[in-house]
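A single protein chain has been removed from this complex, and every other one stays in its place.
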Amino acid sequence: MLAKIITFSPEIFLVLALPLIAFVNQYRSSKTAKTFYSIVKVLLIFSILSTIIFYNRSPLPHLLQNDTYTTLYKVLLDILSLGIFFLSCKWFLNKNRSSALYYALGISLVLSLNLMISAVDLRILVGGYFAATILQYFLLKLNDDDDCKVGEIHYRAFSFLLFLIMVLSIIWFQEKIGSAEYSKIAAYYAKHKIQMLDVMAFAGILLPILFMLGIAPFHFCRVELSGLSILPVHVLSNLIPTISAYAVIVYLLTEVFSKFKEIYLPFIEIVAILSLLWGAISAIKEENIRRFFSYCHIYSLGFILLGILPFNNNGITSSFVYFTAYLLTIWGIYMVLFAFKSNGEYLQELTDISGVFSQKPYISVLLMVFIVSLAGSPPMLIFLGKLQVMDNLMINGAYGEIIISMVALLLMINAFFRIIRIMFFEAKVKNFDHTERRIYICLFINMLFFLVGILNPALFIEQFELLLKPIMR
Amino acid sequence: MIANSVFILATWGALGSIFASVKSGRMLSFLTLALSSGLFFFLCQHYFSGKVEYFSFDWLKYMSLQVEINLSSTAKNYIQIFPIYIISLLSMFISFFSSEEAQKQRFCSLIILNLCAFIGVICATNILQLLVCSCFITVLGFCIINDMDARKKYAFYNLLADLSLFSVCSLVYSYIGSLELSALPKFAKLGAHRDLVSILLVIAVWLKMGLFVFHNQLYDLSVLQFNRLTYLLLCSTPLSGLLILQKFYPLTQISPYALPLLKIITVLTICTGVYNALLIDNIKEKAIGLMQILLVFGLVEFLFYSTDFVAIENTLLLGGALFGLILYAISYSSSNEIYISSMGNFISGLKVCFLFLSLAFLAFAHHILISYASQNYVLTLGFLLLLTIVIAHIYRQIFFGESHADERVMALLKNPAWYMLIPILALIIWFAKKEYDAYYMELSGTVILFITLLWFYPLKKMENLYQKEFIQESDVFETVFDFLIITPLTILGRILWLLVDFILIERTIINSLSNATNLLIRGVSHLNVFSAKLYFLYILLGFGLMALLAYMGHK
Partner (left out) sequence: MMLNTFSILSLIIAIPFLGMLFTLFAKEASDGSTRNVFSVAVFSVIANIVMILRIFMLMEVYKPGLQLVETYNWMQNPNIDIVFGVDVLSLMLLLAIHIAFIIGFIGVRNNLEHQKSLMVWSLLFLSMITGFFVSADIFSFYIFFEGMLLPLFMLLGMFGDVKRQEYINRFLLYNMVGSVIFFVATVLLFNYQHGMLELQQLSSMKLDSRLEYFIWAAIFISLLSRIPIWPFHYWIASVNSSIRNPMIFLISMILPLTGIYGFVRFLPKTLPAILGNYILLLQIIGVITMLFIALIGLINKDRQYKIFSYITVYYIMYMLGILTRDEVILLNIAFSFFSYLIIVASMEVFSHYIAKEQMQQGVLDDGLLCSYPKISIIYSFMTLAAVGLPLSSLFLNNFLILSDLLAVNIKMGMIMLLALVIVSSALLKELFRLRDAEKCSISAEKGEDISRGVFIFMLFICFILLMSFIKPLWFVVGA
């Protein structure tokens, strides 16, 4: 029993954060964002360490299982969350707002997403999904603006609708197979023929996860809310759920619903291509920075999903390389967004950052490096992912997809150059506030990863291959 | 010896042109003159000793290309170099004493560099040396011309000429695989595009020598100081053109068109020369006309009668120098007046000078008769007749008749400077040195004709043409070039620019791509509306697609 409790320690550490935050919020007089961040930081670090230590221990093997695959994603998710919490702290300090709720909701979100990754039962998955959507909804409500209301309603309505669909699907599988466990579902379809309603139930599981992933055409709420939520929430809800959703999708499609391959492969291909083009075309004229990067997110995920096809070992590795590089890059971009501040206001419009180079050259150059990396320019990190994805597509003879992805890449590059042009070539319109040291620290660490990735990419890639082994054939 | 001299002269010339200054110019130009004269003396000594020295230097040693610089001291090279050397010394001598020359050292340095380039051309045994030295002559000529307007046509025509020659050499080399001039006859067997090569060569010579149609480049030089003008007319691109023709002569044989074309041009050029010498008011342009007549005479001798090239070169250069000096002396005597229409009756102040200059002409006539009449009697007499008419016409207008000069000029009339008279005297002696043993009738006839023409002045009416602006100022050929070449090229360029760049690329290709992208953006922006209905539709679409794929899979 004790052993089981100990193996639950990653989750326990996260849960522990909630009463501690509540306690401090209630009883401590000086309770700045730093205080809450310190709590979250310590517990998250412990959670990460215990996740690593118990990387192959499963407290409830029929519901949650851990292996190197889940550990990889969970650690990635936790580290990124830690980084986001670190930067968010300053945001709350600057705004002089209480951060207790944010940290509480944030850490809960991390917990629920971790559970989703470890889940081996659809019920746990849907539970985690439900918790994550609810938590995200409350996180959105941290923004008091009225403009946000319509977006919140949309999010509430559609995440609930998708949750319901997911629940109905699980009920279907439960009724038909007698269990919602992944292994049993996989075993059932290994022997039985797939019916039309099975496909619909499968769609009921897949679509909400795609919604969480933010891929076209299920990206709607993500884009709508990205311009409305507060910056820490925007970063958190854009990055963290994506990792979880991606891990879940890859696992579900390779391990649970592998027999649905004939259906989901063209489906994923279509949505991937749609995302590529949709993201790239929409980004060209987008004026809101956050929305711009949301479209960029759609585009990148399209590329990642295109690369993962047909879910073979090569595809999984190459997409993961791309995905990790993408996360590192977009995280760098969000860090820079924290630095774009004028008179205490965090800037959102592209026109606001006109000529930022003249006042913040280093930050601007770093943003440019990240943007160039997103464009897949060599020798940046994403280039390696792009290279592997393209190689994989080539192996599969997907020449049509290669052409489409290249056209989308060109459109996206056009959009990226627009940002660079605005930052570097146009006249300054705003005076920017002093950039906090912690942003530089984060950027420095990020750039170190970048450099190591550029100079010795094998260090990452070889490790990833080892860690992804549980889902490899 | 030639190699050593070239090395010394080139080094001195290069240093002199780089460090030329007005202050120390006179002294340095004297040193240049002294050095050149000394070297000339040694060269003569070496020549007369009858020794032959072979000199070649490996310039380039590529895998498939070896080029040597040849500067062998052979008798043949010497006798071709000497007249050019003499003219160079003469020009340096005059520039040293003349007060008109402001940049004495620079001019002298350029002269000796140019001399080195000519030596290179004369000694060349391979195409590349010839080509390089010929181009150097073009560049140095460009530097010697110290007037931008005068440089324009010179530069364009010679650029064209050098590129034509460049093409000829490229083609020849590509077919015969050898750079040796001695291998040129092989081209007739191995080469292709013979007509093209031959015509290109003719074009190069045509342009370089400033023959008819391209002669206006020479007339543009009339703005230069007399000494420079004479030097350029004698020892620059026209002579290099002639030398190139001599060296590449085998290539003119391979096409049936080359020589006839050259001959036609030659005849037309002589007409131009006579026209300018008679009708143009400017004394310098008259000098250019005279030079052209001489040049064409040399060309005709060479092309029509295969006369020894060395003799032609001597006549051309030394005769040219003589007439150049004569006209220079007249201009000098009349306070640098250059318009004939502002002269007349100079005999009153320049009697000795007139006699001296008449003697000079007769000495030259004597030389022509002795040198050429035995070979081509009619041509020589014809040439002499033409020359007598021109010279008598010019002398008549300057020395006799009513004076049109203003009082100041008449009052300041003076005999030519000693530094002009000495070279003229030397040339008279040189021309007259041949024993008078034949053609006395022809020479007497020339003298009588000369005096008759001076006395009766039959071409008096031509004086009126000096007032005709159309004749004096207009450059018909420039207008023709503009009309036939420049304007069509300009129009073509404009049409291509508008049609291809603007209409096809900008308006068609770029606009189409831009419109297509905008269409896509507009289309997607309609889908990016934040509407619940649309969101619902997307979800339905997802299910629909899945169902469709399932249906197709089942099918």
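A few remarks follow.
Each chain gets a letter, A and B, in the order it is written, and its residues are counted from 1.
Going forward, a contact is a pair of C-beta atoms (placed from the backbone, for glycine too) under 8 Å apart; a residue touches a chain by one contact, two chains touch by 3 or more.
The structure displayed is predicted, hence computed values, not measured ones.
The chain not shown here is touched by just one of B:L496, B:A516, B:V529 or B:M552, and that residue is B:L496.
Between the chain not shown and the residues B:H46, B:K104 or B:R151, the one that touches is B:R151. Taking the complete complex into account, B:C169 is the one of B:L90, B:C169 or B:L453 that touches the chain left out. Only one of A:I5, A:M406 or A:I445 touches the absent chain when the whole complex is considered: A:M406.
Residues of chain B that touch the chain left out of view are 59-60, 62-65, 128, 131-132, 135-136, 138-139, 142, 148-149, 151-152, 155-156, 159-160, 162-163, 166-167, 169-171, 173-175, 192-193, 196, 489-490, 492-494, 496-497, 500-501, 504-506, 509-510. In the full complex, chain A makes contact with the omitted chain through residues 357, 361, 368, 372, 377-379, 383-384, 387-388, 390-391, 394-395, 402, 406, 409-410, 413-414, 417-418, 420-421, 424-425, 457-458, 461-462, 465.
Methods note: only the chains that are shown with their structure count from here on.
Across the complex, chain B is touched by residues 150-151, 154, 157-158, 161-162, 194, 196, 199-200, 202-203, 206-207, 210, 217-218, 220-221, 223-224, 262-263, 266-267, 270-271, 278, 281-282, 284-285, 411 of chain A. Taken together, the chain B residues at the contact with chain A in this complex read 517, 520-521, 523-525, 527-528, 530, 532, 534-536, 538-539, 541-543, 545-547, 549-551, 553-554.
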